[in-house]
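Input: one structure, supplied below.
Note that one protein chain of the assembly has been removed; the remaining protein chains are unaltered in position.
Note that the chains are named A, B and C in the order they appear, and that numbering of residues resets to 1 at the start of each chain.
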Amino acid sequence: MGDHPADVLSGAAPAERRSVVLDERALDSWLRDGMSIALGGLATACHAMVAVRHIARRRLKDLTVIGSAVGGLDVDLLIAAGCVRKVICPYVGAEALASIGPFYRAAAERGEIEVWECDEGQYYTGLQAAAQMLPFLPCRGGVGTSFPAINPDLKPFTDPLRGETLLAVPAIEPDVALLHAAHADAYGNVQFVGTGYADRLLWRAATRTVVQVERLVSNEEIRRFPERTALLATAVLRAPYGAHPFSSPGFYLEDRAHIAELVDAGRAFARRRDRGPIEAYLARYVDAAPAHVDYLEAVGLRRLLALDEYTG
Amino acid sequence: MGDHPADVLSGAAPAERRSVVLDERALDSWLRDGMSIALGGLATACHAMVAVRHIARRRLKDLTVIGSAVGGLDVDLLIAAGCVRKVICPYVGAEALASIGPFYRAAAERGEIEVWECDEGQYYTGLQAAAQMLPFLPCRGGVGTSFPAINPDLKPFTDPLRGETLLAVPAIEPDVALLHAAHADAYGNVQFVGTGYADRLLWRAATRTVVQVERLVSNEEIRRFPERTALLATAVLRAPYGAHPFSSPGFYLEDRAHIAELVDAGRAFARRRDRGPIEAYLARYVDAAPAHVDYLEAVGLRRLLALDEYTG
Amino acid sequence: MTAAASVKEVMATFIARDIADGEEVFVGTNLPVIRAAALLAHLHHGPNMRVMLAHTRTNLYHTPVIEHFQLLADWRGARWAEGYFNDNEIVLYQKSRRDSVFFVGALQIDAFGNSNLIGLGTDPRRLTLRGPGAIATTTNASHVRRFYLYVNEHSPRVFVDSCDFISTVGWAGGGADARRALGLPGGGPRYCITPLAVLDFEERSKRMRLRSVHPGVPVDEVRARTGFELIVPATVPETPSPTDEELSILRRRVDPQGLLRE
Partner (left out) sequence: MTAAASVKEVMATFIARDIADGEEVFVGTNLPVIRAAALLAHLHHGPNMRVMLAHTRTNLYHTPVIEHFQLLADWRGARWAEGYFNDNEIVLYQKSRRDSVFFVGALQIDAFGNSNLIGLGTDPRRLTLRGPGAIATTTNASHVRRFYLYVNEHSPRVFVDSCDFISTVGWAGGGADARRALGLPGGGPRYCITPLAVLDFEERSKRMRLRSVHPGVPVDEVRARTGFELIVPATVPETPSPTDEELSILRRRVDPQGLLRE
């Protein structure tokens, strides 16, 4: 019965509803070597970069990184910092700004990371299985392709009812999901500007969910539009401009110049195995910026304010 | 290539965006004997009663009725009218107003309808399979129970990855879903007041979806809060008070006196096989009311206006 | 100062004390005792509980009086919402709600807490009594950390040697390992609450055991009105009554209409 919370709690009830707002420094208690970490957002938008930089700063090791379905350079940065053992992601890159993540490509080609080869259908099927507490879910996408040969976790089987061949996709189970959203209240009610991509599913699949937000708002503001509440975070981190250098819907656009710095550093490494540029990048934007505000200062206020969606 | 819409269309492009607003009388073209029909809403709320009464009026035969997860007396009415061959629904009733649908109970006990025995987990799993175009999806709920014995469509199998025993649930594929919502524009953009229960999933699983709405609104009003658009209807039917005698969130409460009429008619039939009361009910509210407005007049304006959520 | 607690108030209090802060509760409609238990736990010691009401999630810790709604889908219950949820999500996405406090009603319950909402009879195509159906009990009870059996009637026709059909697994054929053997991750039934008593499950065999009798109920009556061999310890305590504080929350904030005192 130790599984029963009533036995765990001392019986002394807290007098008030608890805030789940997290201090940046407390991120350490949520993250450790070897974890399986899901990263929210999509492509060049809404990645939880405060948390990602924190991981890079700590040089956590052997992470399994579950990037978003169209994974961004958030994944690339973690690979650059040497934190990643395995990537579960149907794509890693920044579209026109980098057709593929340079660190991802180099590390994959050199066998320095394991790539769990999948398409978005297989990826979402695995997360769905975790959310439903099922050992697997079936998927048709991949039948007749090289996926089962490349990724033996994707196992062809005969469906027990109609005898069709499908792929069995094992549950993809993040220990923690790291997301970035528009706002939340102190109790973890998270609302997006925009669609939230697949962040709801990452939350459903993950054991815990830490959400960075542009704004902390009152509980009353949440109750004003309850239909907009997308998920209930285990912990909330106030992080204005927290998706930088990526965009945050309704707040700011991606910082292309900054992204170019990262991509160029990646290409130097990919082409010449020259880690100079990325070490300089990490030194300046990660190691020398222990707090998020330090990072924002390093980027510079003028740059940040220039990222506006409509005057930019 | 006959499957390719370009070959089907005459090539002459319509000059303007087409309205999908339906005239009540056109409901016939959407419904026929033997169909598999999903009914939206939940328990005592938001059932598509204009469409349900239309089916009853036509005395359609041999329908497979997929009620909502907590099915209401909408299902019972169709059974009373002799339209139903098979019911796929984890519950049929009206809670405190009728712990179980009296016609449903009587017909089931007398073997006059087939009950596809399931719980909500199995029910939603089957709909999810249809929405994903999969022949089946696995479900854990039901392992160790009598469900597979009672409903052989729920087939125990060994999961191909971890070897767990799960139930394979076949796709539940509605030919048409009949829903009731708050409002929609002429192009089928449907928005709810409230959660929409599981209506989104019924839409995803069904081949076509007809939605009754309390209000038709402009496309501009839809675009004002696009995050509230829940689904895209194949056809929209204007139906103020169209969920009566059930409630419509934000518009009116259930009509308990009217529901009692129906329940009493059901009990007369269940206890004494006396069809008198239900025939009288059908004559008055279904057959003598060819149009929705005829039905509303039969119910009476005073009664309708008395169903207000806060002055009621 | 306060009048003596009714049996239903005692039952609600027993359940409320077993619900921990931070857990998820559904404020039901049809069963006043369970509704009261959930709200009493929330208002008395559960400021961080997730309160599910009319398909919304909320927190009512500072709501002075919580109006009773008789129907599940009564939209007026959504006025306090912090978030909405879809019915299919709540049933399929079990991982994010393993700490949901779940209750299972039944037409029949056997000695190992297996239960039946399907119906009575031998031929499922011709039930002598068509039951209401399993609603979400089968799937939820397979996954949640624990659940409670709750019945409004304590009689030999409810507590039977063997259910005509099983819609929700308790401890299957018995034994602490029974659920693991079936691959059910949920913790199984913790207590069975009836108008006469609280029953639990003996640790090794997982057979039903008399845990406490409600005030004024003789042990022999419980034994007599249970259709199977009930484990009865040498001494059976009385189900504890609510404190003045609990009773005052119940009567002023949760149940001013007095549904528990009818």
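In the analysis below, a residue touches a chain if its C-beta (ideal position, glycine included) is under 8 Å from a C-beta of that chain, and two chains touch if they have at least 3 such contacts.
Small disclaimer: the values here were computed from a predicted structure and weren't measured.
Colleague: Among the chains in view, which touch the chain not shown?
Modeller: Spelled out, the missing chain touches these shown chains: A, B.
Colleague: Would you mind spotting which of A:91, A:136 or A:241 touches the chain that isn't drawn?
Modeller: A:91
Colleague: Of A:54, A:183, A:200 or A:258, which one is in contact with the hidden chain?
Modeller: A:200
Colleague: Sort through A:141, A:170 or A:188 and give me the one touching the missing partner chain.
Modeller: A:141
Colleague: Determine which one of A:19, A:165 or A:218 touches the chain that has been left out.
Modeller: A:165
Colleague: What residue numbers in chain B mark contact with the hidden partner chain?
Modeller: Its contact residues with the unshown chain are 3-6, 8-9, 13-18, 130-133, 185, 187, 189, 203-205, 219, 222-223, 226-227, 229, 232.
Colleague: Please give every residue of chain A in contact with the chain that is not shown.
Modeller: Looking at chain A, the ones touching the missing chain are residues 41-46, 68-70, 89-93, 95-97, 99-100, 104-105, 108-111, 114-115, 117-122, 124-125, 127-128, 139-147, 149-150, 164-166, 193-198, 200-201, 247, 249-250, 253-254, 309-310.
Throughout what follows, only the chains that are shown with their structure count from here on.
Colleague: Could you let me know which interface, B-C or A-C, is made of more C-beta pairs in contact?
Modeller: B-C is joined by more C-beta pairs in contact.
Colleague: Centre-to-centre on C-alpha atoms, which chain is most distant from chain C?
Modeller: The most remote chain is A.
Colleague: Centroid from C-alpha atoms only, then distance chain A to chain C, rounded to Å. What do you get?
Modeller: The separation of the two C-alpha centroids amounts to 39 Å.
Colleague: Using Cα averages as centroids, what's the distance between chain B and chain C in whole Å?
Modeller: It comes to 30 Å between the two C-alpha centres.
Colleague: I need the residues of chain A touching at least two other chains; which ones are they?
Modeller: Counting only residues that touch two or more other chains, chain A contributes 133, 227.
Colleague: Got the chain C residues that touch at least 2 other chains?
Modeller: 56, 78, 84, 92, 143, 185
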